[in-house]
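One protein chain omitted, others in place.
Chain nomenclature is as follows: A, B, C and D, assigned in order of appearance, with residue numbering initiated at 1 for each chain independently.
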Amino acid sequence: MHAQTFFIAFFGLAAVWFGVAVFRTSSMVRSALALLFSQTAIGAMFLAMQTEFLGVLQIMMMATEMSIMAIFMVMYMMDPGGLGAMEMTHQKRFSIAAGAIGGGAALAVAVLTPWGPVVAQAPAAAQQTRALGLELLGRSMLVFETAGVTILTAMIAATAVAVRRREGKAAR
Amino acid sequence: MTAALIAALVTGAALFGVGLYGALSQTNLVMIMMGVELILAGALVNLAAFWRFLHPGAYAGQMFVLIVMTVMALEMAVGFGVATARFRAKGSVEMEEAGELKG
Amino acid sequence: MTTVAVLAALLAGAYAVAVLEAWARTGRMRPGGPLFAAAALIGRESFVPRKPDRLFFEAAPVLLLVAAVLAAAVLPWAPGLVIVDLATGALFVNAAFAYVLVALIMAGWGPDGAYAMVGGWRFLGQLIGYSMLIVMPITAVAMRAESLVTTVIVDSQAGVWNIVYQPLGFVLFFIAAMALAFLPPFDLPTAPGELAGGVEAEYAGRRLAVLRLARALLVVAVALATTVFYLGGWRGPWLPPWAWTGLKTLAVAAAMFALGGRLPRVREAHFLAWCWKLGIPLALLNIFVVGLLVLAVP
Amino acid sequence: MIHGARRGAWSGLRRLTARAQAQMLAAIVVPGPEVAAALGLDLAGAGLLPAASPRHASVLVVAGALPAQLREAAAVLYAQMMRPRAVMALGAGTLAPLPGADVVAELSQPALLDAVRRLRRAIAGGAFRRDAAGFDAPVLRSRTEYVCPMHPEVVRDEPGSCPKCGMTLVPREAQDEGGHAPDAVDASTGMEMEAGRGGGESAYTCPMHPEVVRDEPGSCPKCGMTLVPREAQDEGGHAPDAVDASTGMEMEAGRGGGESAYTCPMHPEVVRDEPGSCPKCGMTLVPRAAAAKDAPEAGHAADAASEAAGGRHAPMDPSGAEHSAAAHTGMDHGAMDHVAGHSTFMSMVAVTRDLPRSPDGLPMDWIEVPFGPLFPGLPGGLSLVLTLDGDTVAGAAAQAPVAAAAAAVADAGGRGLPAAEFARRLGAMDPLAPVAYRLLARRALECAAGVEPDSRGARARAGAAERERLASHLAWLAVFLGRLGLEVHARRSWGLAASMRGADAARIAGLAAAVRVLVRGVRRTPLLETRLAGIGRLAADGRLRGPVARAAGVAADGRVGDPVYGALGFEPVTRPDGDARARLAVRLDEIEQSLRLVRAAGVLDDSGVPGIGAASGTGEALVETPRGGARLAVSVERGRVTAARLDTPSTVLLERIGSLVAQCELGDALTAVASLDLSPWEVVA
Partner (left out) sequence: MSTLAQYALLLGLAVGSAGAALALYGLARAVGRERREPGKDVPATAGRLSPKPVWVRYHARYYGYALLFLAFDMEMAFMYPWAVVYRHEGLVALLDMGVFLAILFLGLLYGWSRGALRRQ
């Protein structure tokens, strides 16, 4: 079980390291892919925590989503290649302080709270997926349907603001 | 075993901190979204850790993770939609210019 | 031991796929071709373009290789002959395939060359098209098998193979799998006549060798996935199970190459429109039909 | 032994890989595979694999004599090939600046097969050598210049920051135009370099299209206006910007000095070049330096702007430790280093404001990407530079740098050329249609001399012209299908095109079945019609000729009304749509038609020189080349051609490329250009 802790910590470190890299590079594609690898490391962490379905899902979803993020960054950032090494931050000191305080507070809670007994044995991976499916169709059914409506809202919102209608031309 | 839980929670906290820094310090809508993504990622880690180490029987915990993932995706979809509209209108997604150019 | 055996099978498959690809391109079957090609590439220079994103340029072929190997690692060749029989195998295959995109974006962005960059971003567009057509048919397969475990999926086809059970899903998956492995006619990111090699344009020598190896393994992984999900995996009379898997995989790969050489490269706009306006509704229909079938025919 | 060997002594591993490389010869053909096919070479049949990029190629095959411009381009390709690399020259003359050929052979398929054998031996035994020499050519020299990532028109010879936005300039290599030796450009000599180059930059821009920036004088590819030196443009062009209130920095930067700027004490972003009041708060504007002194923190933006405008810049200091405010219009710190927690933004609004907008309204950066002169899938020698807006073509500049046709005709001045020599030159000018142009010269000369050709000879010549059309259309089909990824058909088409060269009527009759199978196969290819429909639509007008015009519904054909063709039973083929699909259909039909015409003609002969003796006069003739009707007018004095005027179909096509590809997806644009089948050789400027 020490191995498990080690891998959680290892991938956790990787996630944080990549997370920091997101804001330390001036190349936008690097930035987006750093975020991607941060998320992948989190997915690996999930695996180390034996939440297999969520881990694999995280690894899969984030690959495509963050790649799409990369193209949007390349579209809208001034210098996507980072060739000019331009500065893109403001209120840096305040932000660092806020980040440190926020992170520190969360850290304190994490370390200081008596979490009580920890469960050593996780349910089997296949059983997890089944149970999640049952949860989805059972108690959390409304949550699930609400998620559907939310996705619909997001689709409508994104399309409505982003896509310019062209007059005189039917959408092909 | 508590060490594993703590390791995960510490990661979540660190991600939260990094994300918060990013969201506050970046001048650009798209980069701010990256900060928010990191904050949400921190939440993901915590949720998964809680489920795994504290309540592995309660699958609402996993459901919660799924919902946060959905929120991440939707945040991006809407965010980029807004970014596209802004960029079309103003030629920029810088936040500071948002205020200046209103008048 | 299993791991070594499966890896050897994968390499053999990649070799056969390379022979098939050369056959599709030149019309000649040269059994020794890939060996010569590999030895030749290793002996050639491999230059990194000036001021590139060096990290991306170097990482892309390796990442593609890793993605292909990991995808193939959860796909069974025979009962027990699978490196990792993951509980979420069908999902994991998707996850590994998603990194093909990441690798190509890196390869496109890395060298700071126009052809490569256009190729890389084109593949992102392509993914937006085919991605749904990979996952949705797999969902239908999982519905029948009641599991995401790849070996269970093969077992679920004991009576009727999925190609018969859900032919619509098979067609969609097959097309999407070709697009995933950027095989012609979906070779938009490399497009020899349009982008002069595209994402591959700046790669040469040893890096190109790894890229080609990774691509061949990717084709094997894709064909193997098609076999496992739709063609009953190792099922078949007379021959040992692994031989059936190998044969079916090669047949799928050969079909993909043969088809690719006879179809014109698609236009990205067409591909996206077809995938979204036709493919996704059909994939949903497939899920619905399979859903009814699963309930009707226990 | 090959020139492009890798350096090193022989070892077991190297011997092994050298042998493998001799087996896997990936080739790039210059000027292009269509020329090779017209010369009767079937490269794939000789065991050469096609290489998509020079990085993948190990052999550079030179087919036929190369004009100087293409030799330079070939040298670039060669330089970008990976060692070990070799040059195979087939019937080529001078190769410089390419290094000498490693294998030389005649222009014929058997010679090619033999050359490939020799090349394999040379590579197997000479891929590595201790004394491998480097390759250099003037065309490869480049100097480093510094450019702003956001303002491509800002080009400097030394590092610094952009005067418009203050960003650090990025080094890039510029091709040297031979004017200055590359080592003379040294970043350290900053100022005097600038002076020495006559007022700084060698950048030229269009008065109407600021995004058009060229390194040499010329005309704008978008509107054709003469380009003006950038400095001149800057002074005039920036006046309107200065009135704009939105972004202080940008306009401030535009104007050299820092003296006459006024700014609002409260709103540093407001900068005017005359006194007045602030549009935001109404306060009276103060001279900028004073404002900065009064409110050092707020004066930031203006300060940065003035610095940027100052001209000389220190490289950006990332530590940005200290902020010395105010009147410092100086040089000691870059525009964008600021104390932490307080920073000035380079206005993206300013950057994008003047950019051209795509149809969807997004102002993006456009890049110019060369697709030629030696791009696989386009005719070799066609120099196409596409302005890419993402993967969409926003504009195109097409040129035919070879100018073989112009040279061939220009030679006919002065004392004049002997008629036979003139006909030979015209025939040699376009390797893709030698017969048609020889025939054209002959007809024009005969017309000038008033000679009537005998009918049997005329029929034989028509037959030869149709054979050439067959070969030409088949070679085009091969390139076109290869571009579309239809490898199976393309391969067959290559072989057939190459075997048409010099074939007699019986041989062509023997090949006819295979050709028909190919044509049927292409027609039946699924999705091909969908793929091509709507691409590269050209409306018919009076100037279009040949298959392109016939695909747009106009029966513009030089063969109509020709009694020889009338006797052969000729009817022009037309299609109404005018797109790439129609062009493919017309050419497929014409392939079959030419087969019929060749059979009807029975004899093929294009030999013989026009026997016009010492006649004088003027004559004009029209011949339907594979690409359309070419017209030649000649003046003959005592058997010598003293003046000639040539009008070719490709000249018109070249002009149309710009409008043809605008707003097309890149692949569609290239397909559209390829579907024209223009020959850069016959373009008359």
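Throughout what follows, a contact is a pair of C-beta atoms (placed from the backbone, for glycine too) under 8 Å apart; a residue touches a chain by one contact, two chains touch by 3 or more.
Fair warning: this is a prediction, and the values are worked out from it, not measured in the lab.
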- Missing chain -> touching shown chains A, B, C, D
- Item | Residue touching the undisplayed chain, where the options are D:367, D:527 or D:633 | D:367
- Query: Of D:109, D:161, D:392 or D:594, which residue touches the hidden chain?
  - Reply: D:392
- Message: By the contact criterion defined above, which parts of chain B meet the unshown chain? Give residue numbers in ascending order.
- Response: 66, 69-70, 73-74, 76-77, 80-81, 84
- So that we can see where the missing chain sits, which residues of chain D does it touch? 6-8, 13-14, 17, 30, 53-55, 70, 73-74, 76-77, 79-80, 83, 128, 132, 134-137, 139-142, 147, 149, 152, 170, 172-175, 358-360, 362, 364-376, 383, 389-392, 665
- Item | chain C residues that touch the omitted chain in the full complex | 3, 42-43, 45-51, 61-62, 65-66, 69-70, 73, 83-88, 90-91, 109, 111-117, 121, 124-125, 128-129, 131-132, 135-136, 139-140, 142-143, 146-148, 196, 201-202, 205-207, 209-210, 268-269, 272-273, 276-277, 280-281, 284, 287-288, 291-292, 294-295, 298
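Everything below uses one rule, namely that only the chains that are shown with their structure count from here on.
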- Most distant chain from chain A, judged by the mean position of its C-alpha atoms: D
- Between chain C and chain B, distance of the C-alpha-averaged centres to the nearest whole Å: 32
- Residue numbers of chain D (touch at least two other chains): 345, 348, 351, 360-362
- Got the chain C residues that touch at least 2 other chains? 121
- Go ahead and list every pair of chains that touch. A-B, A-C, A-D, B-D, C-D
- Item | Interface residues, chain C side, partner chain D - complex | 24-27, 33, 35-40, 42-47, 50-51, 114-115, 118, 121-122, 184-185, 187-188, 190-197, 200-205, 208, 260-270
- Sites on chain B touched by chain D in the complex: 27, 84, 87-88, 90-94, 96-97, 100-101, 103
- Touch list for chain B against partner chain A, complex: 1-22, 24-31, 33-35, 37-38, 41-42, 44-45, 48-49, 51-57, 59-60, 62-63, 65-67, 69-70, 72-74, 76-78, 80-85, 87-88, 93, 96
